[in-house]
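With one protein chain held back, the other chains of the complex are shown just where they sit.
For clarity, chains are labelled A, B and C in written order, and residue numbers in each chain start from 1.
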Amino acid sequence: MDKLQEWMTAIRRDLHRHAEAGWFEFRTSSVVAEHLEKLGYEVLVGTQIIDKDAVMGRDGKAVPEQKQRAVRQGAQKGWIERMGDYTGVLGILDSGKPGPVVTLRFDIDAVEMNEAEDENHRPFREGFSSLNAGAMHSCGHDGHTAMGLGLARILAKNRAGMSGRVNLVFQPAEEGARGAKAIVEKGFLDDTDYFVGLHLGLGNPTGMVVAGASGFLCTTKFDVRFRGRSSHAGVAPHEGRNALLAAANATLNLHAIAPHGKGASRVNVGVLEAGEGRNVIPPAAFMKAETRGETEGIDAYMFDRASIIVSASAAMYEVDFDVSMQGKGIAAESDGEMIDLVLQAASGVEACTETRRHGKLGGSEDVTWMMKRVQEKGGKATYILLGSDIAAGHHNEYFDFDESSLSTGVGVLANLIQKLLAPGL
Amino acid sequence: MDKLQEWMTAIRRDLHRHAEAGWFEFRTSSVVAEHLEKLGYEVLVGTQIIDKDAVMGRDGKAVPEQKQRAVRQGAQKGWIERMGDYTGVLGILDSGKPGPVVTLRFDIDAVEMNEAEDENHRPFREGFSSLNAGAMHSCGHDGHTAMGLGLARILAKNRAGMSGRVNLVFQPAEEGARGAKAIVEKGFLDDTDYFVGLHLGLGNPTGMVVAGASGFLCTTKFDVRFRGRSSHAGVAPHEGRNALLAAANATLNLHAIAPHGKGASRVNVGVLEAGEGRNVIPPAAFMKAETRGETEGIDAYMFDRASIIVSASAAMYEVDFDVSMQGKGIAAESDGEMIDLVLQAASGVEACTETRRHGKLGGSEDVTWMMKRVQEKGGKATYILLGSDIAAGHHNEYFDFDESSLSTGVGVLANLIQKLLAPGL
Amino acid sequence: MDKLQEWMTAIRRDLHRHAEAGWFEFRTSSVVAEHLEKLGYEVLVGTQIIDKDAVMGRDGKAVPEQKQRAVRQGAQKGWIERMGDYTGVLGILDSGKPGPVVTLRFDIDAVEMNEAEDENHRPFREGFSSLNAGAMHSCGHDGHTAMGLGLARILAKNRAGMSGRVNLVFQPAEEGARGAKAIVEKGFLDDTDYFVGLHLGLGNPTGMVVAGASGFLCTTKFDVRFRGRSSHAGVAPHEGRNALLAAANATLNLHAIAPHGKGASRVNVGVLEAGEGRNVIPPAAFMKAETRGETEGIDAYMFDRASIIVSASAAMYEVDFDVSMQGKGIAAESDGEMIDLVLQAASGVEACTETRRHGKLGGSEDVTWMMKRVQEKGGKATYILLGSDIAAGHHNEYFDFDESSLSTGVGVLANLIQKLLAPGL
Partner (left out) sequence: MDKLQEWMTAIRRDLHRHAEAGWFEFRTSSVVAEHLEKLGYEVLVGTQIIDKDAVMGRDGKAVPEQKQRAVRQGAQKGWIERMGDYTGVLGILDSGKPGPVVTLRFDIDAVEMNEAEDENHRPFREGFSSLNAGAMHSCGHDGHTAMGLGLARILAKNRAGMSGRVNLVFQPAEEGARGAKAIVEKGFLDDTDYFVGLHLGLGNPTGMVVAGASGFLCTTKFDVRFRGRSSHAGVAPHEGRNALLAAANATLNLHAIAPHGKGASRVNVGVLEAGEGRNVIPPAAFMKAETRGETEGIDAYMFDRASIIVSASAAMYEVDFDVSMQGKGIAAESDGEMIDLVLQAASGVEACTETRRHGKLGGSEDVTWMMKRVQEKGGKATYILLGSDIAAGHHNEYFDFDESSLSTGVGVLANLIQKLLAPGL
């Protein structure tokens, strides 16, 4: 294993161990910022790169406690202060020479779930499973972040032979499609000529590089609160207004929404918390939910149906309710020109044993906000699927990936940037 | 307002403000024990009166934190230490003269729910609403405890004119039918000749005293855990095993159990917590539930049906599950002889403006374990319903009661004991 | 077995074999009318005794076919014609002497269900199980009718020694609480001084006579139609409006209505028919349902909740719906004076081995409309529970009863009338 691979693996495992959910990536941002600064990048963090009005699905009340936790786990106070109450890092490497602007995006947040505590799970067995309850890198963003820093090192070394400018965006809160838009709205993508995002795993084996992705599912993330009335479950059950039954019934019927005949559709109630005491008719319930669709129309169909079901379930149990929007993901397409360039870049990487032009994502990714903005402004964009054998499906508590893919990914990206920013091109 | 009423009101409000859920009544027990000791009672606490093997529905892991909280809120460390990890107090007043043993039971725990934070709610408006999230005296046990201490004062003063012995049992964890049996099994009820329990409110207006109760609902309290498998809700929903859907479906169908033709039956899922992240198929769910029935047979029918429904819901969603028993309440009947005595005692209390021989409880009460044991050993028992106007139903977040009823209750009990323990009887 | 018993048994079995559901009792009415006329009664039938505006839950469209069927099965055309399109018989025996008016009511309809075809079921084994699909005498009204005719025979014989008048009401459509009110509204109960209804079985063993009943459940019967939109279940499921899902969801949630803390409550969806083809999103659904409650308030609570649930389920699936009322039963109490008389009458019947003053019905009975009208007009009423061992519960496909109880019942009624109408009383 070469040194860069070793270095990235160590970073990945450190981040994995200190997994942080969306908008709480204070330690992760601190680690990234510190490395980038040492490598000579101009570094912007938190409120400097986030448009607060465009932020979605952030639990502001938990931020002070999360900042404290981050510091306890090694975040540097200086960076935390510079961040304000927002996470995320932008590293800028300007060659000083005229040339195109290339932006790469790496997402840094963990999934809100618990990690397996089981000897069969390598991160647990080898001591780098998540210390933070309710946060696990089960989607590989720890690997993405490590690749971003690995690439930063290579670029810093090659700076002299480069024209134009490179932006490395370390984006918070990709899970839930919450963070990308807030960076887009700040305008940082507006002068980008070439944009690349990537994701490891997703069923593609180690060695495979898929140069462009389609099939991003549009998605809408929302919370629902039901509020009823408590009563004694033995003496006066009829006096209650049962918020749990409203929520349970909504859950079942949400999952029974008729699929759309024109393309894939999804719905999930990911979290339900309801009730207070065993012998009390539950007066309150809280749900985190999402819909998805292969097109914006299909997602709109799903969300419309979902809204009707929530409203009718509340009416059925005579409880109040409100729905609050928490995130929104859109669709995007990769540009053929960029796909060609990625394929060329990949051909120069030995570990890349197989390439494909196109792959279908089948999930949602808020990178689409960035791709769309770049394309609207006249730039080109693609989204690379980087093969990496996985131990279990994404968002499964046993998820783990083949760390050797980190080098492969960095190799492809470095080649691509060289092609794009070689002076005289 | 006379001094005793004032004193009891102050105690009641202090306890209301520091509401403690079942098995966590460390501060309450400390307050009670301290008062009893000052009044000259022999005082036993916690492990001295609790048979640990008979304890139900206790969250042992939370005890250390709860003890710390209690101390922060004014519990005396000495009493906490004497309690061990268990709550509850027994105060014994022995006249030194031969005579019968009279036992009175006061339950001391709060309901697991949040209190209304609303100016229309007197405890909030007047500053004595619960400081402890998830615990509210919405069943009036704060009043019961205050009456127990008020009675203790009167008895201590009248000790000289008394024969026999009085036991004042301040029982933990009545909610959920968890605590009484643990005291019964320790044997403290075995030599009791006369036993009295009581409850305020329950639809009876201030001034009313109902001398005996029937219609206790038998009850079974149980927790259910479902364990499935997480997966990515967009990419691979079919790979998940959805524990939330299993729980939601179980909840709905539990509430749809056919009522029993022979008498009242109840079921409640009071709490449901499920899932981890919005975009993750929920791998786990946890439910607190209970069944009730007018007879043991009806409760058994309800619990059997509930077990089948839980098991079938788990099978339906291919998830694992387990059911753990958390409490059990039985039925009991009041003795006619005791009812007569209570009616006589009530007739001597001016504030008691109306009496009835019999009332139907319609709820569950684990005092039945004590009544049954006393009756099995040849003693007599009754359960008094003490009228008290209430602001909202029991277990409602706006519950409050008419504190003037405390004096009425203490008056009836003091008269009753005088009748039972007058020397020469 | 004496001759009257033999005669009633034969009638009962003939009626059992030709079971007719409510408002379709054309053959039964013909049989009853024919016997009464032969015995010298004044006989009124169908439209002569039914107030059409007060009729509930009658399927008028099926009447012509049912009349044809009845004739095929032996109904006399002359009686059918006199009935018009309505069933039911009133037999009047006037002594010609002044005296009180006594009215007895016998219900004649079968339950809408199929009878067991099983050698273990006596009616099947012995060849008198129902020939009519969807109609079975599983509630014992065949026995009631046979008793009414048996009593008619005795009274006709004893006519000379009688003063006053006897009305024998053979009421259609008791099941579903549909028929009694239509007779009441025609005014036939208005001059009644003493009223008696009865029911056999209901858990009371052969030999038992319970002289008065309470605990009639109030009830509301209603049909629901959901109308959605069909679409291709494979190509365009999202274009459908699924009436079956609306109905299934309503059904589940109807059964989950919280029981009322103040007394027994019931709900049943007895019939659901939905959909057209396997691969078509179901555009229509039809439900027959009912609620019950120990008081009118409780039944109103149940029906209000049911209405909300039906409406919300329709909204949830974006389908239209309508609710149509099909029947209504109320509560009533037996008069103490009548209970005393029944107990005296029973004491003179050898086969009556045990009596009780009061019993709880636990079901609904539209006889309550008659009892209430009689009581409002100053008369006295009671409802007798006549013991009869049963082979399986009422409305079970294996229901059968001990025919020897027919003589017991007739004996009690005959004694009672003798007491009431003995000249000179």
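Criterion: a contact is a pair of C-beta atoms (placed from the backbone, for glycine too) under 8 Å apart; a residue touches a chain by one contact, two chains touch by 3 or more.
Please read all numbers here as calculations on a predicted model, not as lab measurements.
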For the chain that's not shown, point to the residue among B:Ala116, B:Ile281 or B:Ala332 touching it. B:Ile281
Can you tell me which of C:Gly96, C:Gly270, C:Gly297 or C:Pro423 touches the chain that was removed from the display? C:Gly270
Which residue of C:Gly84, C:Pro100, C:Pro205 or C:Pro237 touches the chain not shown here: C:Pro237
Would you indicate which residue among A:Pro100, A:Pro205 or A:Gly261 is in contact with the undisplayed chain? A:Gly261
Selected from B:Ala70, B:Ala243, B:Ala256 or B:Val342 as touching the chain missing from the view: B:Ala256
So that we can see where the missing chain sits, which residues of chain A does it touch? 252-253, 255-256, 258-259, 261, 264-266, 362
Across the whole complex, the chain not displayed is touched by chain C residues 21, 111-114, 134, 138-139, 175-176, 202, 217, 219, 221, 229-237, 239, 244-245, 247-249, 251-252, 255, 266, 268-283, 285, 288-290, 292, 326, 361-364, 393-397
Even though one chain is not shown, chain B touches it at residues 232, 234-240, 242, 245, 249, 253, 256, 258-262, 265, 281, 301, 308-309, 311-313, 315-316, 318
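In this section, only the chains that are shown with their structure count from here on.
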Can you work out the whole-Å distance between the CA centroids of chain A and chain B? 48
Two or more other chains are touched by the chain A residues 232, 234-237, 239, 245, 249, 281
